[in-house]
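Missing here: one protein chain of the complex. Every other protein chain is in place.
Let's look at subunit A:
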Amino acid sequence: MIGTSVKSQQEIVSNIGLLPKEFTPGNYVDGWTNFDLSFGRFFLNSAMVSLLTVVGNAVSCLLAAYAFARLRFRLRGMWFAIMIGTLLLPGHVLIVPQYILFRSLGLVGGEWPYLPLLIPQFLATEAFFVFLMVQFMRGIPRELDEAAKIDGASAFGIFRHVILPLSRPALVTTAIFSFIWTWNDFFRQLVFLSSLEDYTVPVALTLFIDSTSQSAVGPMFAMSVLSLLPVFLFFLAFQRMLVEGINTSGLKG
């Protein structure tokens, strides 16, 4: 794939080998400037959506998980069961009404077109991360809570001084998966983003397919390579953690 991305147009058709006879970085230049906008714009959009999603998921899921794992309140069992239930709910089922909802609020293609993608993430709708953190927090010794409680700490104090610092591994796992999933996500971004300058990388990549003329194959490969790069780098940096994360939680890749 990387090989193809540096082949000249002629060579893509004629040379079947993995490596190009002649190194031509031109595809990267062409791909980057293929549309009216620079591809860098799409990368910026994707990076922004992904990073904000990470923040949203980390904060909101941690709060919910703390409540489920440590606090006793009425109907907790019921809410927990509902949370697990939403885990099984396919995103495709909600997409039509969510689209209508966000559209009627003027948020689709509005001033800031990423709100429909981000608002759910700040409201802990990614039940998998809530579940992951609940499981993790159940492993934190309760004696620590009790000790803090005896010292006069409130639920907020315990959260702030006991649970939050100890939850770092779970937070990091959430952050990594949150980033990678959002970076790769296509369905929601396809539905909610409508104008070219708002496109994220996956949506922009499909523009290449629209113009299936042979001339775009090289640039298309070049941009595909680039788009996988962040995920790949994340993977290299965190591979031990990713594999452990999936082991302990059954997270999906």
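The rule is simple: contacts are C-beta pairs under 8 Å (C-beta built on N, C-alpha and C of every residue); 3 or more make two chains touch, one makes a residue touch a chain; residues count from 1.
One rule holds for everything that comes next: contacts and distances are computed from a predicted model.
Asker: Pick, from "Molybdate transport system substrate-binding protein", "Sugar ABC transporter permease", "YdbS-like PH domain-containing protein" or "Glutamine cyclotransferase", the protein name that UniProt gives for the chain of this complex that is not shown.
Answerer: "Sugar ABC transporter permease"
Asker: Even though one chain is hidden, which residues of subunit A still touch it in the full complex?
Answerer: Subunit A touches the missing chain through residues 1, 4, 12-13, 16, 18, 60-61, 63-64, 66-69, 71-74, 76-77, 79-86, 88-101, 103-104, 119-120, 122-125, 130, 134, 138, 142, 154-156, 159, 180, 183-187, 190-191, 201-203, 205-206, 208-210, 212, 217, 220-221, 223-225, 227-228, 231-232, 235, 239, 242-243, 246-248, 250-253.
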